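Only one protein chain is missing from this complex, and each of the others stays in its spot.
Naming follows writing order (A and B), and every chain is counted from residue 1.
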Amino acid sequence: MKKDIAQLIVQDLDGVRRLKPLLHHITNFVVMNETANVTLCIGALPVMAHAKEEVEEMVRAAGALILNIGTLTPELIESMTLAGRVANELNIPIILDPVGVGATSLRTESARYLIKSLKIDVIRGNSAEISILAGYGGQIKGVESVGGLDNMLEIVKEFAFKRDCVVAVTGKEDLVSDGRRVALVGNGDPMLSTVTGTGCMATTLIGAFAAVQKDRFLATVGGLVAFGLAGEIAARESGGLPGTFHVALYNSLAHLSSQDILSGCRVQMA
Amino acid sequence: MKKDIAQLIVQDLDGVRRLKPLLHHITNFVVMNETANVTLCIGALPVMAHAKEEVEEMVRAAGALILNIGTLTPELIESMTLAGRVANELNIPIILDPVGVGATSLRTESARYLIKSLKIDVIRGNSAEISILAGYGGQIKGVESVGGLDNMLEIVKEFAFKRDCVVAVTGKEDLVSDGRRVALVGNGDPMLSTVTGTGCMATTLIGAFAAVQKDRFLATVGGLVAFGLAGEIAARESGGLPGTFHVALYNSLAHLSSQDILSGCRVQMA
Partner (left out) sequence: MKKDIAQLIVQDLDGVRRLKPLLHHITNFVVMNETANVTLCIGALPVMAHAKEEVEEMVRAAGALILNIGTLTPELIESMTLAGRVANELNIPIILDPVGVGATSLRTESARYLIKSLKIDVIRGNSAEISILAGYGGQIKGVESVGGLDNMLEIVKEFAFKRDCVVAVTGKEDLVSDGRRVALVGNGDPMLSTVTGTGCMATTLIGAFAAVQKDRFLATVGGLVAFGLAGEIAARESGGLPGTFHVALYNSLAHLSSQDILSGCRVQMA
């Protein structure tokens, strides 16, 4: 099984690099440059466009639509809704990153509104964001989850089943479920938490894989394995230095090889 | 005295790393990513949130509120005012970075409005920004101070006394005053002026220290010493190369040690 998944991820990464899907981001102003660069590194093409006057037109060329509420305003939610409706019509996958859900009611309500108004394909957040979205508690400090939850695996599976989408919680270990299947992704490195926006970057990678892999559960696992592996490789070269790690992360994403994936992929089906 | 201050700074840096205060930034779009990363490097947690619909709720969890007018709009001033009022109620320190005051009347008047409407704890700017805010002349080119002022120390002290806050002017040497005490911080390196947003980063560091040190004068000195030292260490490893320096600056902030501070702190009480 693990071998099969690794081989699928290799194929999908090849697909991304060959097809260069356009990833339309409506995202926060903190990580726009970083997620655009991550998109280029993995072999896809980024476009950041958020004006309500153009998002419906822009998304038509996209392989995936990435919605990230990190620096949310009501205007951005309007643009996300407009772009999302077109994406839904055209079966373009939508990946939602509910940054900071639970920190303010604007964020919590906006994320809930997007989930209700649109058919979201994948939701990726930290444990607090997902737990709060799912209707359970959770502690969030700004946009950072603090304190763990024992039953996260159950929460993820149930939430994915209810919303009929893929849900991913990233953290020390990543959990992915589509409501039936559950995967644990062991790839990653603690250095990822020393750089801002690495969660958003993971979401971008899921978008890149979803643009070429119709099984969104496998796409999500693939994106998280690729990103986690790149983080591991970068950490080995960085000596605990966050600035050096940030640079190395782009390098390792751009040079991630089939061999890296086949030998390093750590996925467990629960 | 110098030894005492160095030891206090060591304690406060430990405090930041242990308590991980949330630094709520309402800041400019140029340096959002950079100041978020600096926040992580020093051991605190960043949140960038500027929608008027959420800033009052977000700031409640913050250890400090950082207001930076670098890419100002009237909407941002409204958000800053809303967040600032809540911060004042809850005794959360407010650090103001009046980027580009003097360059346009929008900036000058907005900074004056914020200073009048809110109880600001610390104002940090370059010599032109502070001198103009204090009602004296000053030459600014965009957001850069050009030409020095002989009597800056007196201006800083008087302005701090009048506004009952801490005022810091950063430059070749930093001046800090709360209207009674005056400190000269000798840490820093000319390489800091080769990277955009280093002034904003210094302001973020002041916010981190103010979140754990109630004496805002000492917090300001601490933030500037820590940032200046990190700049010195990064410069030694960068060979005059600004890209390399930028990366090294994050590294040196993250690894700044008690020993670095005790041996490198250059503060003189005037």
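The criterion applied here is as follows: a contact is a pair of C-beta atoms (placed from the backbone, for glycine too) under 8 Å apart; a residue touches a chain by one contact, two chains touch by 3 or more.
It should be emphasised that the depicted structure is a prediction, and the values quoted were computed from it without experimental measurement.
Q: Of the residues B:V143, B:V182 or B:L205, which one touches the chain left out of the display?
A: Once the missing chain is taken into account, the touching residue is B:V143.
Q: Give the residue, chosen from A:A61, A:L90 or A:A270, that touches the chain omitted from the document.
A: Missing-chain contact among the listed residues: A:A61.
Q: Residue-wise, where is chain A in contact with the chain that is not depicted?
A: Touching the chain left out of view, chain A contributes residues 20, 22, 24, 29, 32-33, 36-37, 39-41, 45-51, 53-54, 57-58, 61-62, 246-251, 254-255.
Q: Spell out, residue by residue, where the missing chain touches chain B.
A: 28-31, 33-34, 70-74, 100, 103-107, 141-144, 193-197, 240-244, 246-247
Going forward, only the chains that are shown with their structure count from here on.
Q: Taking the mean of the C-alpha atoms as each chain's centre, how many Å separate chain A from chain B?
A: 33
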